[in-house]
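Omission of a single protein chain aside, the complex is shown with its protein chains in their original locations.
Right after this comes chain A.
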Amino acid sequence: MELICPAGTPASLEAAVEAGADAIYCGFRDETNARNFPGLNFSREELRKGIAFAHRHGVKVLVAINTFARAGSFGLWQSAVDDAAAAGADALILADLATLAYAARRHPAQRLHVSVQAGVANPDAIRFYAESFGARRVVLPRVLSVMEIASIVRESACETEVFVFGGLCVMEEGRCSLSSYATGQSPNMNGVCSPASHVAYSERDGRIQSTLGGFTINSFGKGEPAGYPTLCKGRFATPKGSGYIFEEPVSLDAAVMLPALRDAGVTALKIEGRQRGRAYIAGVVRSFRDILTGLEEGRSARTPSLAALAEGQASTVGAYRKGWR
């Protein structure tokens, strides 16, 4: 299985290459990619240099152009596709029908991957993307169990890539407007979710309260660490009680699932976190490289101590185990 690692900066790209990535994914410094955070991502020149560096080390670079193009401004997405192809990207990771159709027509030799933002969750949908655009790989949404992934692999000619570590979307990716309902900024349109620009912390009655777009997302007592108010990981009240009604503030760690994912026939494993620093990326990549090497050599997959690198205190294998639902 290939190990696909994030890079939000040229320094992270080099760190991931040196730590043992098979491929790096990154995006341009604009709204064409789904991690459009301040201070992150690549200029055209940085991408060209990054690709050259990676290729010298036998590592591939996949360029994510995976937001949905704004009506009337399609040129921005077209030039991202053209420039990534010209820079020598090994694949483009796309979500929008418009961008996929453009890339397939304009760059027929370019390898295309379907982004997780396209929300492709079954073999029929995969067939549609493969036949319409010649897509070679699909990044599966984090809503599937390992058994379902195995059945998708058996039925599809396309390669599959799955997330194994980092942030965990509990909603189907690419079909979620929770962030824009609260803040006006969404993953699909702006490449951001629960943006820091709309976050505030305040103290009331000895408790720390976190808000997003004015809505209280969580409230913390003394000694409780005040986590980031990602909308779907907040504490809310319902007639059946209060608490983490969607998901607790956990991140994904599917390291223990790697043998099962390998047996399922998955082509590539993806680490989330283009917004993370180079030390984090080097640590996570090295851990997963160790487990993969162990798997290849027939050693039992040692569960690494990735907990310190996880976003929250706790981690989950998410939908890969069916009981999560």
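In this section, a contact is a pair of C-beta atoms (placed from the backbone, for glycine too) under 8 Å apart; a residue touches a chain by one contact, two chains touch by 3 or more; residues count from 1.
One rule holds in what follows: contacts and distances are computed from a predicted model.
Participant: Determine which name in "CcoQ/FixQ family Cbb3-type cytochrome c oxidase assembly chaperone", "Ubiquinone biosynthesis protein UbiV", "Carbohydrate ABC transporter permease" or "ABC transmembrane type-1 domain-containing protein" the UniProt entry assigns to the undisplayed chain of the complex.
Facilitator: Protein name of the absent chain (UniProt record): "Ubiquinone biosynthesis protein UbiV".
Participant: Quick one: say which of A:85, A:189 or A:226 touches the chain that got left out.
Facilitator: Spelled out, the listed residue whose C-beta touches the missing chain is A:189.
Participant: Out of A:4, A:24, A:40 or A:171, which is the one that touches the chain we can't see?
Facilitator: Here the residue in touch with the unshown chain is A:171.
Participant: Pick out the residues on chain A that sit against the missing chain.
Facilitator: Touch set of chain A with respect to the missing chain: 68-72, 74, 95-98, 101-102, 118-125, 127-129, 131-132, 143-144, 148, 151, 170-172, 174-178, 180-184, 186, 188-189, 209, 213-219, 232, 235-242, 245-247, 319, 322-325.
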